[in-house]
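Below: one structure, written as structure tokens.
Heads up, one of the protein chains got dropped from this complex, but the rest are sitting where they should.
Going by the order they are written in, the chains are A, B and C; count residues from 1 in each one.
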Amino acid sequence: MAMTKNRLEAFSDGVIAIIITIMVLELKTPEGETIEAVLPMAHVFLSYVLSFVFLGIYWNNHHHMLHAVQKVNGSILWANLHLLFWLSLIPWVTSWMGENHFASQPVAIYGAVLLMAAISYYILAHALVNHHGVESSLGRALGSDFKGKISVVLYALAIPLSFALRWAALGIYIGVAIMWLVPDRRIEKILSPD
Amino acid sequence: MAMTKNRLEAFSDGVIAIIITIMVLELKTPEGETIEAVLPMAHVFLSYVLSFVFLGIYWNNHHHMLHAVQKVNGSILWANLHLLFWLSLIPWVTSWMGENHFASQPVAIYGAVLLMAAISYYILAHALVNHHGVESSLGRALGSDFKGKISVVLYALAIPLSFALRWAALGIYIGVAIMWLVPDRRIEKILSPD
Amino acid sequence: MAMTKNRLEAFSDGVIAIIITIMVLELKTPEGETIEAVLPMAHVFLSYVLSFVFLGIYWNNHHHMLHAVQKVNGSILWANLHLLFWLSLIPWVTSWMGENHFASQPVAIYGAVLLMAAISYYILAHALVNHHGVESSLGRALGSDFKGKISVVLYALAIPLSFALRWAALGIYIGVAIMWLVPDRRIEKILSPD
Partner (left out) sequence: MAMTKNRLEAFSDGVIAIIITIMVLELKTPEGETIEAVLPMAHVFLSYVLSFVFLGIYWNNHHHMLHAVQKVNGSILWANLHLLFWLSLIPWVTSWMGENHFASQPVAIYGAVLLMAAISYYILAHALVNHHGVESSLGRALGSDFKGKISVVLYALAIPLSFALRWAALGIYIGVAIMWLVPDRRIEKILSPD
């Protein structure tokens, strides 16, 4: 049933590619021909860069996880669509957060979307492990999924924090991104010893 | 002629991925930095969630049906494009229905697009069965296509109903979605006994 | 070098899928909750349907032609990009023609984009035949390319005609579409005798 897995990958790649690219549309053409017309967009631009990195991380991790998958079923297809749903909200909260210069409530909502994406990724990972068995190469590769669990905890902490210390909440989001950017050797080691 | 089938799948995946993602663009950036600026968008958001689920169902079913396909011809390519045409109208009616808080006429038009999508899916399924024969694994898997037929009947009922009882019409749409979310064991059982 | 051909197909499919879907964004959400708010969009909608059919024809023909291709080179990649360039202008002229209720000048420009697309398709077809040889299955399948040549002539006639008799020009566009919708047995017969 390799076809099914391939089509799941292709569809996910397509959706993530569109999400990551569509965010550019939120970057409105500056009104005026000078650099000064661009400077007020700095917040929107930084917000865009952060979301680009998050979506890149999700694509990267999704890619590694699916690489180890041998079979999928209906529940997995829907767990995957559930993840894509939350990722598809990222351009919208990115734009809202950027245009409001990282005000506390948009920062909280941004964190809520990241939290839901992290939870839906966790659900997908566990649906895959259940389908393959914890003793499968996929099950061993995911292991205790420490990074996945700590991400959920950190987002859940950052959301209330954003009302008091919004820059601290943003710092947590950036910290989670950096944690994931450090290559996840677990899956890579076990599956690709070449 | 596996290539042809693969390209039909890839193109359909691409179009459905774009449709499902483009709906996000209908979610306008809230004006104002507080949650109150987001609350008036609740109708648009619910409308978006409903359409996301419908498009997910179509992708899922399309994927299962194509999995069983061995060959395609010109009529099938056009039956498929016909389905994609109606699906491509979903973001437009989704936005119209949401922005008008599920008023009766947009709800009716939304149902009309769902009806046409269901009919075009039916046409595609039957073009595929004709090409493979009713005794093929595809023909047996689709069987009497009860869900497909009942969906068409329910949409046809919901459209006039939306002028009198628009919430009942919406309830029917949601009911049809739930009916399809219950995994379609027919095709899965016959084709993927692994 | 099958990889190269596959990637050319995948890229072309992606671009055509995006073009065909992005046209929906030109369908603005009606202002008002009644059917009357939708009726003024009839011209835009018809314009959209016509372009959907044209893009579907291009995808279909491109698909059949590429199916017979065995190798590609740099010139072919650029001939293909040249075709995609003209196709990518279709949403723009579609919207302009629809919003101006098929006024003569937008109808002429619409025809000019169709003409350039037809010419670039012709160039691509001949670059492919040159690379494979006229005695190749691709060369024999394309044959005299009557439909391709007559399309160019008809578009070239329709453009000046649109200033005098714009509905006749539109009629020619529709006629060309119908001519192509009649399945092209040439390639299908020679290559897929299954």
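Definition applied: contacts are C-beta pairs under 8 Å (C-beta built on N, C-alpha and C of every residue); 3 or more make two chains touch, one makes a residue touch a chain.
Predicted, not measured: the structure shown is a model, and the values here were computed from it.
Although it is not drawn here, the omitted chain touches the following shown chains in the complete assembly: A, C. Interface with the hidden chain, as seen from chain A, comprises residues 9-10, 13-14, 16-18, 20-25, 27, 29-30, 32-35, 38, 49, 52, 56, 59-60, 63, 67, 181, 183-184, 188, 192, 194.
Residues 1, 3-4, 7, 10-11, 14-15, 18-19, 22, 25-26, 71, 73-75, 77-78, 81, 84-85, 88-89, 91-92, 95-96, 99-100, 103, 105-106, 109 of chain C touch the missing chain (whole complex, contact as defined above).
Just so it is clear, only the chains that are shown with their structure count from here on.
Because contacts link the chains only in sequence, without closing, their graph is best described as a line. One inter-chain figure worth recording: chain A and chain B are separated by 26 Å, centre to centre, where each centre is the mean of the chain's CA atoms. Within chain B, residues 10, 14, 18, 22, 25 each touch two or more of the remaining chains.
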